[in-house]
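Input: one structure, supplied below.
All protein chains of the complex are present and in place, except for one that has been dropped.
Chains here go by letter, A and B, matching the order in which they are written, and residues are numbered from 1 within each.
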Amino acid sequence: MATMSDAPSESFRLSMLLNDKRYRAYTFQFIALLLLIGFFSYLGVNLVRNLQAAGLNISFGFLGDPAGYDINQRLIEYSKDSTHWRASVVGVLNTLLVAVVGCFFATIIGVVVGVLRLSNNWIVSRLMSVYVEIFRNVPVLIWILIIMAIFIAVLPQPRDFRGANAEASMFLDLFAFTGRGFYMPKPYFAAEWAAGATGWLIVIALLILGFIGSRMIAGNATKIQEATGNRPTTWYWTLGIWFGPLIIAFFVMGLSWDVPALKGFNFQGGIYARNSFIALTFALSIYTAAFIAENVRAGILSVSKGQSEAAASLGLRPNRIMNLVILPQALRVIIPPLISHFLNLTKNSSLAIAVGYMDLTGTLGGITLNQTGRAIESVLLLMAFYLTISLSISAIMNVYNKSISLKER
Amino acid sequence: MKKSVLLGTLTVAGLAAGAAAAGTLDDVKARGVLNCGVTTGLVGFAAPDANGEWQGFDVAVCRAVAAAVLGDGNAVEFVPTTGKTRFTALASGEIDMLARNTTWTFSRDVDLKFEFTGVNYYDGQGFMVPADLGVSSALELDGATVCIQTGTTTELNLADYFAANGMSYEPVPIETNAEAQPLYLEGACDVYTTDRSGLLATRAAFENPGDHVVLPEIVSKEPLGPLVRHGDNDWGDIVRWTLNALITAEEVGVTSENLDTIAGETKNAEIKRLLGTEGTLGEMLGLDAEWAKRAIAVGGNYGEIFDANIGPDTAIGAERGYNAQWVDGGLLYSPPFR
Partner (left out) sequence: MSNSDNIVFVRTEMLPELPPPATETGVIKWLRENLFSSVTNSILTLISLYIIYQLLSGFLPWLFGGVWTTSSLKECREVLDGATGGCFSVLTERWNQLLFGFKYPPDQYWRIALAFVLLLIAIAPVLFQKLPRKLMYFTGLFPFIGFWLIWGGTLMTPIVILVGIIAGYIAFTRLEHNSFAMGAAGGILTAAVIIWLGGFVTGSMSGFLALEQVPSRDLGGFMLNLILGVVCVSLSLPIGIALALGRQSDMLIIKWICVVFIEFIRGVPLITLLFVANVVLAYFLPPGTNFDLILRVIIMITMFSSAYIAEVIRGGLAALPKGQYEAADSLGLDYAQSMQLIILPQALKISIPGIVNVAVGLFKDTTLVSVISMFDLVGMIRGPILASTEWNGVYWELWGFAVLLFFVVCYSISKYSQWLEQQLRTDHR
């Protein structure tokens, strides 16, 4: 058939646009393009007409105006006189905070549950299945609201801590678990030269040095092992290089703790994790963890039993079998869906609005939108932000998938 | 298969919409129903009662306009709106008017292109705290956790007020009044702030209203009123003068009870013009002569509406205060019907 229609003698006729496979594709694409253009210009014309009728315009100038509202949780300097743009940045950071912390806990819980589900302990594996099924089959919004309800209704409010015979008291006099959130002691450095960020930079530097040092010790041990066959005991060296300098630094810089205390209406001082933040993060974590657990289980099951038997017959010990044979193969199955669960968690964090957590949906898509009435612009920016995050994570995932894909020979 | 249902509905909707694209008044008349935006639920101002009928002070304004235009106070479709959706709903034409205790501000009038047609309630922002907190003034609220409804002017006033007095606070943003209640009652916030009328209405719904006090400070001016889209002045006039008719009716003593008789008995020319027995005011609005009579007949004059929905005898128990007639020392001052 191909040779027939490729014959040069056939000249072009108009009907071939519909009937000839070679040209029909162009016709369709042309029609599709026309429809698309028509659709968008229809929307565009409507938009222009509507805006004209209402006397409005599209402009992002409002981002430079003072926001005028306060945000409770802010990772960067922000006050009511800051611009809407800065309020959005505060929101972005809050979103990222929830996403990162949520992904971290979701992974830990998910892996533990996934492994326990495969446990040969009947009751544990059943319990884990129940957990997974319950959390997977109920909307995350309901979980967020339930956990928020625990905060509102169950935990004691700061007023319960007040008075001589208060209903509630602080845990060890250090931690306060209240309906408004958790208060924890906050470490800080008393030495003047180490106050603020300097001290923490030093700590981070020491941790990095500790890491490098411990790697060097391990490398050295391996060398000795290869030369003599005996691996020297190094754990006290490793421990020393990790913690020795840190303890000295803490001592020199005067590590102290800022303990929360009830002053006026609220606890003051210490680290304050707001109820909305905890409810959101916790709900997202346990919800996503249920999916991750399924993933991990599938990943481990995907490695055939022959693999571990073969490794055992080579004389590897169980933990080496896990590290060298099972995990590398299981991770290939686990990681791609894991990343898409992370992505889902990030997108679900936009439900923050249900508990009043000020993420980007709460600031830009919430208060800024309300106060300025710039609905189109705000929603556009909001979408652009989530789209950027999603696309960049997918891009990373694609690179990763390529790098781990089986090299077939 | 179902796809086509959707398409069909779309077509029907398109046809229905295509028929009317003139002024709002013609739209409303063609539709036979007034789409009126109200809150999602604030007892006394707009909330569905046990039978699902909308009741309240703002609702009464909608009903009066519907009666004036369509001759039926029940020909209203109440569209619940949140702080976020109310302005888009109005700007996009989803609703014909908004009566959602909305504060008249410069930027809403000028920048958002709306037209406030008057003030039906002079309000100010206040604070409510549990009585056992022992707070007697808003100036003692330093460090408090405050529940606010987002998207309202109160949010901005609050920031200004605390900043001006050098106090700090912890804002807890809430989407609707309904969500604020449990937070406040369970003590997740120390203070609830919104318009005083809203505070009274909220408190009225509590199990023990007496356990909560509204602090004396009023931190802002909140003239609440109905609004319409910018640019359709004919429609704006109808809403404005319907509201004025209610106010004037109280001023001149027209009530829902004497409505039918007073026009014949009175010698007051303004009453006659108001009720359409003299002059052509209705015609000028594009309505018939008895428009104002119908508007008043629905829920009575301003005073009757006030007493029935939020007055001292109701659970809300608001005093007239600024909302008394100017002759009684209040701010209600309707331009003359002439």
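Quick note on the criterion: a residue touches a chain if its C-beta (ideal position, glycine included) is under 8 Å from a C-beta of that chain, and two chains touch if they have at least 3 such contacts.
This one's a predicted model, so the numbers in the text were calculated from it and none came from an experiment.
Participant: Given the contact rule set out at the top, which of the displayed chains would the hidden chain touch in the full complex?
Facilitator: Contacts of the unshown chain, counting the full complex: A, B.
Participant: Would you indicate which residue among A:G38, A:G64, A:P139 or A:G196 is in contact with the undisplayed chain?
Facilitator: Of these options, the touching residue for the absent chain is A:P139.
Participant: Specify the residue from the set A:L301, A:L314 or A:I376 that touches the hidden chain.
Facilitator: If we include the chain that is not displayed, A:I376 is the one touching it.
Participant: In the whole complex, not just what's shown, which of A:T198, A:Q268, A:S308 or A:S350 touches the removed chain?
Facilitator: From the options A:T198, A:Q268, A:S308 or A:S350, the contact with the absent chain belongs to A:S350.
Participant: Which residue numbers on subunit B touch the omitted chain?
Facilitator: 1-15, 17, 20-21, 27, 35, 40-41, 48, 52, 77, 79-82, 84-85, 88-89, 91-94, 175-179, 181-182, 185-186, 205-207
Participant: If the missing chain were put back, which residues of subunit A would it touch?
Facilitator: Residue positions of subunit A that touch the missing chain: 1, 18-19, 24-25, 28-29, 32-33, 36, 43, 46-47, 49-51, 53, 116, 119-124, 127, 133-134, 136-142, 145-146, 149, 152-153, 347-348, 350-351, 353-354, 361, 365, 369, 375-376, 379, 382-383, 386-387, 390-391, 394.
Going forward, only the chains that are shown with their structure count from here on.
Participant: Quick check: how many Å separate the C-alpha centres of subunit A and subunit B?
Facilitator: 43
Participant: Which stretch or stretches of subunit B touch subunit A in the complex?
Facilitator: 83-84, 87-88, 91-92, 108, 111-113, 133, 141-145, 150-152, 155-156, 158-160, 162-163, 169-175, 182-183, 186-188, 190, 229-231
Participant: Write out the stretch or stretches of subunit A touching subunit B in their complex.
Facilitator: Per the stated touch rule, the residues are 50, 53-56, 68-72, 79-80, 151-153, 157-160, 179-180, 263-266, 268, 275-276, 353, 356, 358, 362, 366-367, 369-371, 373, 375.
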